[in-house]
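Notes for the one structure printed next.
Of the protein chains in this complex, all but one are displayed in their positions.
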Amino acid sequence: MTAIKSATPTRRPAGHGGGATLWAGLVLIGLVLVAAVVSAFWTPFDPEGVFSDSILLPPGAEHLLGTDSFGRDVFSSILRGAQISLLVGTVAVGIAAVLGVPFGIVAGMNPGRLDQFMMRGNDISLAFPALLLAIIFGAIFGAGTVTAMVALGIGTAPAFALIARSGTMQIMSREYVQAARASGKGGLFIGLRHVLPNISGMLIVQASVSFGIAVLAEAALSYLGLGTPPPTPSWGRMLQDAQGYLFIEPLLIVWPGIAIAVAVLGFNLLGDGLRDRFDPKMQVKR
Amino acid sequence: MVFVVLRRLGVFATTVVVASVVTFLMLSILPGNAARIALGVQATEADVAAQATAMGLDRPAIVRYLDWFGHVLIGDFGTSTVSRQPIGPEITDALGITVILVLTSVVLALLFAIPFGILTAVRQRKPDGVILSGISQIGVAVPGFLAGMLLVTVFAVTLRWLPAGGWIDPAEDFTGFLEHLILPAIALGSVQGAVLSRYVRSSVLEVMREDFIRTARAKGLGAGRALFWHGLRNAAVPVMTVLGLQIATLLVGAVVIERVFSIPGLGSLLLDKVALRDLPAVQGIVLVLVVFVLLLNFLVDLAFTLIDPRLRSAA
C-alpha cells in the first residue's frame, strides 16, 4: 500500500515488441486467405469431381502437385480446402468468444461465491475438450460442417472464459475502476467501458491461438470422417484419402500436411507476436 | 496438509458427479427418444414404445440417471443397443491400452519439452536458440495424426523397421508390444512435447526476470547456477498448470492417433460406437474419458501442492 517503486529502467521501449514474429504470422495467414479467396472464383481443375483418366498422377507440369485416387488435382483441392478451414476457424472462434468472454467478465467482476461457482463449472467444461465434444455431437446430431463448428466453438469457450476472467480481475483492481464506481457507474458500464477495452489485447491473442487450434481440430475431425462431408475438399479428409495410398504415393500426405501446418503456424506466430506487443510484463516489469 | 488433500479429494468427487450428469444429459436426454434411435426410422410406434419400456425409458430422467450412474460405480456400463452385449468389459480392455499410450506419451513429451524449452529460453537471443525455437513452433503446428502418418511412411513403409499399426498385449509378447507402442507414442508425445516446450520456454524466460534470480546472482551464483537452483522449481509451477490443461488435449489426440495406428483403445472404440450411433456405449466411454482427464488434473493439482509451500497452508 505504501510501496513506492524506485526507477527501474524500462528494459525495452513499449509497443515495439514482436515485430518479426508478427509479420511472419501475417504473411502465412495472408497465403491461406489468398488461397481461399482465389479458389472461390478459379482453380486450375475442378476439385470436386471424379476423373478416372488421371488417377494418382505424380507432380508435373499439368498437375502441379499431382492427382489423388479420384483423379482430382491436388493443388486445386488444397486451394479450395483453405475455405473450409477458415470458415470453421472463424465461426468456432466467434462462438467461443461470444460465449466465453461475457462469462469470464461476469465471473471476474463478481469475486466470491458466484465466481467460484462459475469457475467450477468452467473446470468441468474443460474436461470435455473441443474435439471430444465434436465427436459426441457427431454421434447425436450426425456429422457435418455445422455440427463441427458449433461443437468446436462450445468446446473452446472455456479457454476464453479463463482468459477473460483473469484479465477482468486484474482490471477490477485498478484504481480507475474504483473511481468509476465512486462516480456511480454500474457494472455494465464498467464492464463495457473499462474492462473490455483493456482486456481486448489478451482476447485477440487468445482468438489467434484458438483459431490455430480450431484449424487443427477441423482437420482431425475431417480425417476421422466427422467433419465436412464429401465432395467439398478439406485438408483433413485429403489426409484420410491419402492414408490408403501411403505405400503407393506417400507424397499425397505431404501437401495437405504442409497446408495445415502453414495455417496453424501463421495463427500461432500472430498470437505470439501480438502477445509480445500487448503483454505489459514483456515491456515494463511490475 | 492432510486436510488440504482431503478437501481436494472432495472437490474431485463432486466434479466427477457433475461431469457424469453433464454426460448423461448430453447423450441420454439431448438426442431424444433412444428407443427410436436404436430401432431406426422404419420402426412402428408400437415397436418403439415396447422398446422404450424394455430400455426403461418410461421412467423419470432422474431415476434413469441414478440407475445408470449407480451401476457405473460398480463397473456396469449397461448394454449396447447394437450388439446387445454388456459394454463394461470392452471399455475396461480398451482403457488399459489407452492409459499405456497416454502415459508413455506424457513421459516422452516431458523428456523432450523440459530440456528443449530451457535451452531455447537460455539461448533466446543467440542464433541457435532462435532456430530451435522456430522448430518447436513448427512442431506445434503439425497435427499429431499427420506426425503419425509421416512416422509410418518413414519407419514402417520405407525402412520397414517397425509395424505400421496394430497392438500386441505386453503379457503376450513384450518386444512386440514395445514395437507397436513406439511409433504412436512418439507421434502423440512429440506434438505435445512441442506445445509444452513453448510453455517451458516462456515460463523460464519469465522466471529469469524475477527479483529472486537477481538476488541469487548478487549472492555470487553464476547465471546458470542461479537458474538451476532457484529458477527451475519456480518455472515448474506454471508449466504444471499447462500440463494439467494439456492432458485433455492429449487424450483426444490419443483418440485420433489410435485411429491412425489401428490401436484398439478407447478412441477407436468411441469412434466405432459413434459410427454405429450406439449412444449408451458412447455415454459410457465419454464418461470414462472425462473422468480420466479429471483424475489426471487432480493428481497434477496435488503435485502442485507439493512443489509450492504457499498452497500447503492455504486451506
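Just so it is clear, A and B label the chains in written order, and each chain counts residues from 1 on its own.
FYI, a residue touches a chain if its C-beta (ideal position, glycine included) is under 8 Å from a C-beta of that chain, and two chains touch if they have at least 3 such contacts.
In the analysis below, contacts and distances are computed from a predicted model.
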* To do: Would you mind picking the UniProt name of the chain not drawn here, from "Tryptophan synthase beta chain", "ABC transporter ATP-binding protein", "High-affinity zinc uptake system membrane protein ZnuB" or "Acyl carrier protein"?
  => "ABC transporter ATP-binding protein"
* For chain A, enumerate the residues touching the unshown chain of the complex. => 1-9, 11-12, 111, 113, 116-117, 120, 174-176, 178-186, 193-194, 197-198
* To do: List the residues of chain B that touch the chain left out of this view.
  => 7, 10-11, 125, 210-212, 214-223, 229-230, 233-234, 307-310, 313-315
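Just so it is clear, only the chains that are shown with their structure count from here on.
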* To do: Please report how many Å separate the Cα centroid of chain A from that of chain B, as a whole number.
  => 20
* Hey, which residues of chain B end up touching chain A in the complex? -> 11, 15, 18-19, 22, 26-27, 30-31, 137-138, 140-146, 149-150, 152-153, 157-158, 164, 206, 209, 245, 248-249, 251-252, 255-256, 259-260, 270-271, 273-275, 277, 279, 282, 286, 289-290, 293-294, 297
* Structure fact -> The chain A residues in contact with chain B across the complex are 120, 123-124, 126-132, 135-136, 138-140, 212, 216, 219-220, 223-226, 239, 242-243, 246-247, 250, 253, 257, 260-265, 268-269, 272, 281, 285
